[in-house]
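Only one protein chain is missing from this complex, and each of the others stays in its spot.
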Amino acid sequence: MMVNIVIDGKKLEVEESTTILQAAQQLDINIPSLCYHPVLEPYAACRVCVVEVLVKGKTDVVTSCNNKVQEGMEIQTASERALRARKLNVEMLMARAPAAEPLKEIAKDLGIEKTRFEIEDPDEKCILCGLCVRACQDVVGAEAISFVERGKNRFVSPPYGEPSEACIGCTACAYFCPTDCITYEDIKGRKVIHSELHLGPETAIRVPIHQAVPMVPFIDEETCIHFKTGECKICAQVCPKDAVDHDQQDEILDLEVGSVILATGYKQFDASRIAPYGYGHLDNVLNGLEFERLVNASGPTGGKVKCANGEEPKAVGIVHCVGSRDENYNEYCSRVCCMYSLKFAHLLNEKTDAVVYDFYIDMRCFGKGYEEFYHRLLEEGTKFIRGRVSEITEVPLTPEEEGRLIIRVEDTLLGALRRIPVDMVILATGLEPSVDHNKIAKTFNISCTQDTFFLERHPKLAPASTFSDGIFLAGCCQSPKDIPDTVGQAGAAAAEALALADKGTFELEPITAVIDEDLCSGCQMCVNLCPFTAITYNKEKGISEINDALCKGCGTCVAACPSSASHQKHYRDEQIFAEIEGMLIE
Amino acid sequence: MNNESFEPKIVGFLCNWCSYTGADLAGTARMVYAPNVRIIRVMCSGRVDPQFVLKAFSEGADGVLISGCHPGDCHYQEGNYKTLRRYKLLNKVLEQFGIEEDRFRLEWVSAAEGAKFQHICNEFTDQVRELGPLNLNGGNQ
Partner (left out) sequence: MSEKPKVAFYWCSSCGGCEESIIDLAEDILKVVEAVDIVFWPVAIDIKKKDVEAMPDGSIAVTFINGAIRMSEQAEMVKMLRRKSGLIVAHGSCSHLGGIPGLGNFWNKETIFNRSYHTTPSTENPDGTVPLESVIVEGEEMTLPAFWDTVKTLDQVIDVDYYLPGCAPPRDLILNALGAILEGKLPPKGSVLSPNKSLCDDCDRNESKPEKLEMLEIKRPWEILADPEICFLAQGIICMGPATRTGCGERCIIANMPCRGCFGPTDQVYDQGAKFLAALGSIIETNDEKEIEKIVDTIVDPAGTFYRFSLPSSILRRRRMEAIK
């Protein structure tokens, strides 16, 4: 049912279940409050939100967060009487928690300079609003903290002041605390302000990456409070489209397909493996993707290049070949790093006044227009230094190195050891096969090259195919490559898959093994040797049989058959014996 | 015959996917290596029946090389592991037949390792040359 009310002279028609505070918010009238939170039941603990109401001819001062509107109610949020009550409440809170910042702001707005009451602890921040306790109980369902003692001795604590086993470490208490009284230690250790990848605790419901397709959030069951305690569900509560479903289950679909394109990508080289570069413990040493994120217009700084202290760097070093072309890590060239490093240098030149140093071994600008881009960078004034960086350190030797990162490098063109102080270092981290590439290779029965990227059928003539028919490769799972190359290979893989589908038939391996029924004794020595499970023992016939469609024709079972009942088409024992004989004729 | 002028005959069983391709690469890259290794291509080193090795020795080979994909890289997943197992056992048996361990070799050569193949051929040929002819058919009757 709708009711008509007046707030500060403005008329409004609202649902009768609306609180006075919510009604005021609809009119953009600000009623200060500390303990109000939309997802928790109002509790009227801080009593800062008091207003004067006139209803049925009677006036009263009430808390607006928990009192509902009534037909014909007239509300004054800043009447003299309301303000007097609010000021008194604020002054009392100020005596209790003088260090609480939001409280100080409200006091300032109300013109209160200092409280008339006695301050017990000038550092106290807790206003005893109970948001944390209620969040822990009602939202999280953990019940790890509660109020202890009474009156002016009251405080919030886990039982007996000991770390509570009921606590699940969700940090909801800190999140709800209006005065930053509750803090938690950053358990991730790495203090990086600008990394999307390490921006600190992530919410349990989030969009995985900014380029995610589809662009929808998912719930991380590992960290979601609901999956720990069965409570919370705040995300579902606030979602206006009712799109959040905590009961949704993972579905595993069995799809029958004719071909598979593997585009499982790569893993960024973990720069912390190279300890002298300080990645992971030096704040302003970033890897390639972190800088990419930092400089992105939709990134955490809106695309501004900033150091951990928030200042723009005066000098930036870009280190090439991190984890690549290095026999301690990966001997191969990761191929894309030279060009993305040049891009970074260009962006730095464009967006900042920083001096950009580029430490390279060889500049590999292999693609169309790439060499030209390199020349553009030379013209832009990027300082290219040929040599591998040996160390990145914080330890200064001169006053001007103080507080900066010092890059130690042998300049092989000058033939000199140099120390170059910068404010930020970008490590051009290389590309490695994805974490589970071995499992993938096994699943699809394909091979890997020595650098453990997937092996193509032929380096020149069949670069998108594999030795397993119907399995194709695209992108960095096959070898490090840039976007144009990836797109090219992906197109080829898709075309080959389509060609296969269009043909509608499939060529079986002609070189398979065959077991002669008349000779097989059913000894079963061969059965488990087959990695493709093509051999089965037929109990009824007492012999082993090979499934022609599964057999790939390696001949391992043929070599192992103790009675030579199994032979390999085109590679029969007699044929190979004849080859040996022919080969060794004098 | 002194060992300097002796040219050993070596039979090499190479798997189709890695080692044979590797040997091919050595060829296309115009790497020169000892011509003593006579290559027989099999689909997988796992196809190499110990009978083949014995046959080669009995037909006059002074050395036998089996070469397959690197462990973990087998085109057929694990044929090369079966080869490794048999190789170890066969080596022990060959020793009882008086055929030195150094005449029978198992190597992993990938399709990309033309240079490694070249190196193995040269090294193995020198090694067998050093041992001298196998001369299986000695003794009376």
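The chains carry the letters A and B, assigned in the order they are written, with residues numbered from 1 in each.
Everything below uses one rule, namely that a residue touches a chain if its C-beta (ideal position, glycine included) is under 8 Å from a C-beta of that chain, and two chains touch if they have at least 3 such contacts.
The structure displayed is predicted, hence computed values, not measured ones.
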Which displayed chains the unshown chain touches: A, B
Per the touch definition above, residue among A:Met339, A:Ala534, A:Ala565 or A:Leu584 touching the missing chain: A:Ala565
Among B:Met31, B:Leu54 or B:Ala112, the residue in touch with the chain that has been omitted: B:Leu54
Footprint left on chain B by the chain that the document does not show: 49-51, 53-55, 57-58, 71, 78, 81-82, 84-90, 92-93, 96-100, 134-136, 138-141
Where the missing chain touches chain A, by residue: 518-525, 527-529, 539, 542, 556, 559-565, 573, 577
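In this text, only the chains that are shown with their structure count from here on.
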Inter-chain centre distance, chain A versus chain B - centres from mean C-alpha coordinates, in Å: 50
Residue ranges of chain B touching chain A (in the complex, touch as defined): 9, 11, 17, 38, 40, 42-44, 46-52, 55-56, 59-61, 69-70, 72-79, 82, 86, 110-113
Touching residues (chain side chain A, partner chain B) in the complex: 438, 442, 445, 447-450, 455, 467, 511, 529, 531-532, 552-556, 558-560, 568, 571, 573, 576-577, 579-581, 583-584, 586
